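As you look at this complex, bear in mind that one protein chain is not there, while each of the others sits in place.
Up next is chain A:
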Amino acid sequence: MDLINTFFNWEVLVRAFPILLRGLGYTLMLGCVTIVIGTTAGLLLCLVRLYAIRPIQLLAIVYIDVFRALPILVLLILVYYALPFVGIRFDSFTSATLALSMVLAAFTAEVCRAGIQNVPKGQFEAAASLGMPFWQSMRKIILPQAIKVIIPPLTSNSISVFKDTALASVVAMPDLLKQANDAQAMMANPTPLVGAALIYLAILWPMVRLVGYLEARNQRATTR
């Protein structure tokens, strides 16, 4: 009974729920903005990595390597606590968006590269031989074929980054985890934390299943 009163205290949960919802709002916003910016930037980064002139390609490679290697938390703390020393000051939401997007872009770039390189050379040649300019052949011919391979890992990356939004609580962003933690302190009961965990699960579990489904569907399509 004690255990239930401690971790699943209904009364506490009801009181904490509005606070958690407010936090969820921030988390969803941070997650969505990051996924949109990070994915778009990642695709552009990938095209630079593949098709720009050599020196710029090298820059893209360095960027991708660095941001794949750097822990997000370290990056986030650098952006939020170190940049002000050179006069660059971002609020916690902007810092979190920036740090998460920069990392997501690096991972997305690698996924997109694999997808594009998976399209047979003949497709590029056929588009070129018809006189289609680079951007048009990318948009109409190459990317639509690459996207099938790209979608599952892209979704998987998005889930990861969505989970990493919880790191934003470190820079005092009132996201789901931060709100839950505050509520826990205020109410002297860990139930809000459990509530937050359940909310994360409720959102992300279906996404994880979706990735599994997409992967299975691709598998079927390639073996057919």
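In this text, contacts are C-beta pairs under 8 Å (C-beta built on N, C-alpha and C of every residue); 3 or more make two chains touch, one makes a residue touch a chain; residues count from 1.
Just so it is clear, contacts and distances are computed from a predicted model.
UniProt records the chain missing from this view under the protein name "General L-amino acid transport system ATP-binding protein", selected from "NADH-quinone oxidoreductase subunit C", "Thiosulfate oxidation carrier complex protein SoxZ", "General L-amino acid transport system ATP-binding protein" or "Alpha-D-ribose 1-methylphosphonate 5-phosphate C-P lyase". Here one chain is not drawn; of A:Q57, A:Q145 or A:N181, the residue touching it is A:Q145.
Of the listed positions A:M132, A:V170, A:M187 or A:I203, the one in contact with the omitted chain in the full complex is A:M132. For chain A, the residues touching the absent chain in the complete assembly are 120, 122-123, 125-134, 136, 140-141, 144-145.
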